[in-house]
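A single protein chain has been omitted; all remaining protein chains appear in their positions.
Per-chain residue numbering starts at 1, and chain names A, B and C are given in the order in which the chains are listed.
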Amino acid sequence: MRTINVSVNGKPYSHEVEPRMLLTHYLREVIGLTGTHMGCETSLCGACTIEMDGKAVKSCTIFAVQADGASILTVEGLAAADGKLHPIQEAYWNEHALQCGFCTPGMIMITKQILERNPNPSEHEIREGLDGNLCRCTGYQHIVNAVKAAAKATV
Amino acid sequence: MKVAGTAQLPFPPERAYDLMQDPAALQKAIPGCNSLERTGDDEYKLSLKMVLASLSGQFEGKVLLTDHNRPYSFKMLVEGSGKIGFVKGEGVLSLMLLDGGTEVAYEGEAQIGGSIASVGQRLIDTTSKLLVKRFFKKLAKIGSGETDAAEDEA
Amino acid sequence: MATTVTKLEKLVGKRVRRREDPRLITGTAMYVEDVKLPDLHHAAIFRSPHGAANIRSIDVSKALALPGVVAVYTGKDILGVGSVVCAADLPGLRKPVHHILAQDRVYFVGHAVAVVIAKDRYIAADGADLIEVDWAPTQAVTDPEKALAAGAPAVHPEWPDNTAFVFDQKGGDYAAAAASAEVVLRQRIISQRLVPNAMETRGVVADWKAADRSLTVWTSTQIPHLARSILAGQLGLDENRVRVIAPEVGGGFGSKLNVYPEEALMGFVSMKLNKPVKWIESRRENFQTTIHGRGHVDYLEIAANRDGTILGLKLKLIQDLGAYHQLLTPAIPTLSVLMMPGLYKFRNIEAQVIGVFTNAVPTDAYRGAGRPEATHGIERMVDILAAELKMDPAELRYKNFAGKDDFPFLTATGLTYDSGDYAATLDVALEKIDYKGLRKEQAKARAEGRYMGIGISTYGELCAFGPSPATPAGGWESATVKVEPSGKVTVMTGCSPHGQGQETSFAQIAADELGVPIDDILVLHGDTAIVQYGIGTFGSRNTAVGGAALHYALQDIRDKAKKFGAKMLDADAETVILEDGHCTDPKTGNSVTFQQIAAAAYRGNIIPTGSEPGLVATRFWEPSNFAYPYGAHIIVSEVDPETGQITIKRYMAVDDIGNIINPLLVDGQLHGGVAQGLGQALWEHGVYDDNGQLVTGEFMDYTMPRARMMPWVESAHTITPSPVNPLGAKGVGEAGTIGSTPAMVNSVVDALSPLGVRHIDMPMTSEKIWKLIHGSKA
Partner (left out) sequence: MIANSFEYSAPGSLKEALALVADGAKPLAGGMSLIPMMKLRLANPEHLVDIGRLAELNYIREENGSIHIGASVTHYDIETSPLLMGKCPLLAETASYIGDIQVRNRGTLGGSVAHADPSADYPAALQALEAQIVLTSAEETRTISAEEFFVDTFTTALEEGEIVTEIIVPIDAGLTGTSYQKFLQPASGFAIVGVAARVRQAEGKFSMVRVGVTGLSGNSYRATRVEAALDGKDANDENIRAAAALVASGQDSSSDLHASAEYRAHLAVAYAARALRSALSRSA
């Protein structure tokens, strides 16, 4: 067991964890933030995407011990304290960019990174940016629309 | 999966043939082989640890050598299984005198199952070629008397 | 009591954003994996690595000795539990007994052999790794045609011919039609095995309370009520003491229209240990043990005259069933037979389905379930015929469509198509994409040595399941509308939507009918303790069947509300008007609000004659027929001759799905369906090797469509309402999947037709295309 200290959505946490515990499991089961999902074991679906020290990463391919000292943002940390949704969340809602919703937290988190790095992406750039995230419901078109809408809203 | 190819050994077919029937030589030449124990006519019990990059797995199995036609050809059957999967291969090895050495042509079928089969499709061909290459490279060294050659790089 | 009535905006037909989304976009929705209970235990399942093997012995001692492991169960322990249920039946069907854990033999890779229970999921996984089985592998067979060959290994030793059933259907006289035909063309067409891959894998939490003899099961399912009935039967429990909850379900596409071994297994374990237990399927397990779709080898023969008149179609369908029947396995290919005539009016068909056992996970309903294969067959054959006759494929279709005045149209397979105007829909598609212009562009491209293709698919499908005689477990759906004393409305639907958006579309319907704000409406589903018995979500049935049940329940509420309103207004119940949330007496202009009526109905001090207190209505409604959406999808593609890579230049979808409740949801369903259809056409393939190994068993090797691989889908609609249900809706859940696949293949075949290419089997990988081009040049 190892003690780790992390900040998740602005709150500090300290826990003893087994080195093999995945960061996804730490967030979901130890901290209780179940918005981050796990959809595969080969790092190819992106449902587990979170932000760690400002970078979008797949939390299923990181051991919790590797996150010691890190600042983490999950989908639960996006909306304002008063419940006001983040513009990306609003865009996903308005554009019907989700159906079953399982991939959505990861999609929203990668959208944040895409827009931070390229505030006005083309359709092609959006699709490339979403490459690490699978959605089986939407065919991606409404997700592309949502990223565009979020770009407009955040510019 | 088809497995086929050729390898060169720097000694004549008789020597090559005998080496490939010699459990002590085989044990040294088979990558990762910890033990090769004779359990019957032409039958050997095999234990090996395959290590390849981060991948590693312990395999237990057997080797069967049949259809002896010294020094021209024989048939080899290898079976191994472990936690990460199992392998079953069967093939004919044909030996030919070539420039004073031996060209070994092998041709057969391999079946791979378990975990490694369901994640490693893109790697099975390259890694099996690598293991075969290592085997003959080592065998060449053993046959040339370089028995003290560095242990298998695996 | 006179009030000013504010007209509420009608919501049906509007792009209303979804009411289920806030929880999903904030990460607060609850899926099975999120269920936490006191003293929750975790299960890991040890599965067969072999496609076929006898089990000599199982040693669980090391697993049991691992600290933290609580129990291990194997096949001998579960003999008291009922086997996995197949609800479909066919004459002479062979049904192998499918125990929830393997007995002395395994039949496919992934077959569950033992379950390890621990207090921690990590330890459960460690425990499963310590189970040792002495296997005696036997030869597997995974190709259905090889399985039918003489001397093939028997999947089930008791049936050495590997044949589960043979099903024949005839309509008209195909033999005579073929004999008289000027052209008869044959083609073998494969609809390969696909892996549904819902993004949420399956998962089960079971919680047994011995004192109450009650079992609560959270499971990621499309059919909670059927699951409950089946589970109660398997476990010998009282059905009313089993509660099945389908919480947030992360996609299904048919793969969760099933009751799997793990549901009863977790129930069994929870009952044994008297503890709650959770099992979450890994992606690997999902690939290996959750049903696959398609798996056809079709031998098709089309008979026609030189003027393009199609006379008949003959089909020999070899269905790869896998090793067992899951819930509906053998029924799926019979749907392909029903839909084999497509939208065409020819009268002669002859079909034979051979259901074949293989050492693979069972096939069953995957988005479209039998209809995509049928549509692919007929739409490919029509293009093959067009090529042979040197006719434009659009023209050939126009020539053979059932006419708009022919409805209800009786097909050669005995179905009655409800409504449609097929030519009008194709007109729209051709015009929107500028078909004539494209053909000119294509001629120019060909002159430049470029391979440009235009592929048309005019698909039809059968959905909105359906009349009960045509479905194994009842073809109706239920709805309850419960108005609270405050006038807030709760709708409980027997459908169990999981992404389709009925919490929104049903609220739209209810809001319009009752004249209450949509925010006053709550739609509940997926919990057998809350919702009256229902059938579930599949076959594009939620709106057309579940929505219709809701419509009738709402009419009951309206009728009763009017009675109360009339009583309150001292007016005649026959003449009062209920509109915009007010019940008005047209004579006096006096009105009461719907909320006042609700309060009065519960207070109960004025009860209309013949009525009773409360404002709740439940309806079970069954359609008299399926609904038959249809459409025209056109794909423009270009092939890179150097690499064989296919680029989709344009995608046009014109669909007629009857009346539309929420266009936003319809677009979403369509896009998703198209992605899965293109996935089949271009990339996806569940490949088993001859040894029974699933070699596309992870996302590493099974190509899922990604954002950068998908084209922009342009879409439009024509609307011919279905006369079968009061909403006039048909269904859109599967349309995109059904329409897209043949359009894609037709497009690429068209691109390569100058090389003499007549057919390409799916998936049309770059290498396959390259070989076609390369081979034709060599």
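Note that a residue touches a chain if its C-beta (ideal position, glycine included) is under 8 Å from a C-beta of that chain, and two chains touch if they have at least 3 such contacts.
Here the structure is a predicted model, which means the values were calculated and not measured.
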item: Visible chains that the absent chain touches, using the contact criterion stated earlier; value: A, B, C
item: Full-complex contact with the absent chain, from B:84, B:104 or B:142; value: B:84
item: Which of C:74, C:528 or C:696 contacts the chain that the document leaves out; value: C:696
item: Residue among B:33, B:93 or B:116 that touches the chain left out of view; value: B:116
item: Residue touching the undisplayed chain, where the options are A:8, A:27, A:44 or A:144; value: A:44
item: Absent-chain interface as seen on chain C, which is shown; value: 121-122, 125-126, 129, 282-284, 642-643, 683, 687, 695-696, 699-704, 709, 765-767, 770-771, 774
item: Residue ranges of chain B at the interface with the undisplayed chain; value: 5, 52-57, 83-84, 115-116, 119-127, 129-130, 133, 153
item: Where the missing chain touches chain A, by residue; value: 2, 18-20, 22, 41-44, 46, 49, 55-58, 60-63, 65-66, 68, 110, 113-114, 129, 131-133
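The rule is short, and it goes like this: only the chains that are shown with their structure count from here on.
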item: Chain centre separation in whole Å, for chain C relative to chain B (CA means); value: 49
item: Distance from chain C to chain A - Cα centre to Cα centre, in angstrom; value: 29
item: Chain B: positions in contact with at least two other chains; value: 119
item: Chain A residues counted as touching two or more neighbouring chains; value: 42
item: Parts of chain B lying in touch with chain C, wherever the complex brings them together; value: 1, 81, 83, 85-86, 111-115, 117-119, 121-122
item: List of chain C residues in touch with chain B within their complex; value: 49-51, 109, 129, 135, 284, 287-288, 689, 691-698, 700-701
item: Touching residues on chain A, where the partner in the complex is chain C; value: 18, 20-21, 28, 33-42, 44-45, 47, 74-76, 78-79, 85, 89, 92-94, 96, 98-105, 108, 123-124, 126-128, 130-131, 133-144
